[in-house]
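Of the protein chains in this complex, all but one are displayed in their positions.
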Amino acid sequence: MQSAECRVQIAECECRVRFIFLLITHHSSLNTACERTFVNIRSQVLLWGAQRVSAMVLALCVVIHLVTIIYAVRNGLSAAEILGRTRGNVGWLAFYAVFVAVVAIHAPIGLRTIVAETLGWRSRGADIFVLAVALSLAIWGWRAVWAVFY
Amino acid sequence: MNNDFRARNHPAYWAFIVHRVSGVLLLLFLPLHFWALGQALHGEARFDGFLRWTEQPLVKFAETALVLLLAAHMAGGVRLLMLEFLAWRDWQRSLLAIASGASLAAGLAFLLNVV
Partner (left out) sequence: MSMLQVKVWRGNEQGEFQAFEVPRRESQTVLDVVTYIQRKCDPTLAYRFACRVGVCGSCAMSVNGQSRWTCRTHVSKVAADGRLEIAPLRNLPVVRDLVTDMREFFDKWARARGRFQGSKRRTDDFARVAPDSRERRQVDAGIECIGCGVCYSACDVVTWNPDYLGPAALNRAWTLVNDVRDVDRNGRLAAVAGDAGCHACHTHMNCTERCPKQISPTVGIAGLKRMVLAAAVKGQL
């Protein structure tokens, strides 16, 4: 990465606010022709691949989830009904544990693109933020799954 | 200079907007969903109390919207997977119509069961 080249890019950039924001976030977010140092090209491709593969798994999970919900809400929803189905049921435990894990892969990768495109946030900090979201979703989701299983 | 709505006023773009907006809203909803289910940790009675609260019409309306969002996001996603992974054919353009129809059907089914 040529920092001199990047400084020329700053000079050409007309938006001063963006310049200051970029300085604050991380120098590597000024990458133009340069690779993002935190995530190399092959990893970027594999992230994309992971999001698409997780999407395929989720398509199946969501169909099952929607059918279950639509069936379950007939005649109202009660704790006894839900828990009666999920308590001690290893099948539902496995299904929802997998569902949560795959969501925790799928959503953050999409979020990474959205923060990059709408906020221009493309630095190492953005990748760490997205990873934190992934971990939070996994932990909170598995907690919820456990809550209805145990 | 950037593009505005005049350049974006066509079906494939609307599909993108629906997909992105639904994705963001669903992501924002998830923590609430996990918290709500986690209430079961505090015992069945407390969980039941919470579920009773969700019987309100406004909540049911929000739930219907969420089902629509989920169905739309999934249908749009399956459309994208087909466009990206299956070699391009002309009928794939009609995927959009099929996707919209399927998600609306799902939303309607939920609404009819919950009302």
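Labels A and B are assigned to the chains in the order they are written; within every chain, residues are numbered from 1.
Just so it is clear, contacts are C-beta pairs under 8 Å (C-beta built on N, C-alpha and C of every residue); 3 or more make two chains touch, one makes a residue touch a chain.
Keep in mind that what you see is a predicted model, and the values were worked out from it rather than measured.
In the entire assembly, the chain absent from the figure touches the shown chains A, B. Among the residues A:Val45, A:Ile64 or A:Ala80, only A:Val45 touches the chain that is left out of the figure. Those residues of subunit B that touch the chain absent from the view are 1-8, 10, 12-13, 16, 80, 83-85, 87-88.
Where subunit A meets the omitted chain, the residues involved are 14, 31-33, 35-36, 39, 41-42, 44-46, 48-49, 52, 113, 116-118, 122.
Here is the rule we use: only the chains that are shown with their structure count from here on.
Work out the mean CA point of subunit A and of subunit B, and you get 17 Å between them.
Contact residues of subunit A toward subunit B in the complex are 52, 55-56, 58-59, 62-63, 65-66, 69-71, 73-74, 76-80, 82-83, 103, 107, 110-111, 114, 136-137, 140-141, 143-148, 150. Across the complex, subunit B meets subunit A through its residues 20, 23-24, 26-27, 30-31, 33-41, 44-45, 47-48, 51, 54-55, 67, 70-71, 74, 77-78, 80-81, 84-85, 106, 109-110, 113-114.
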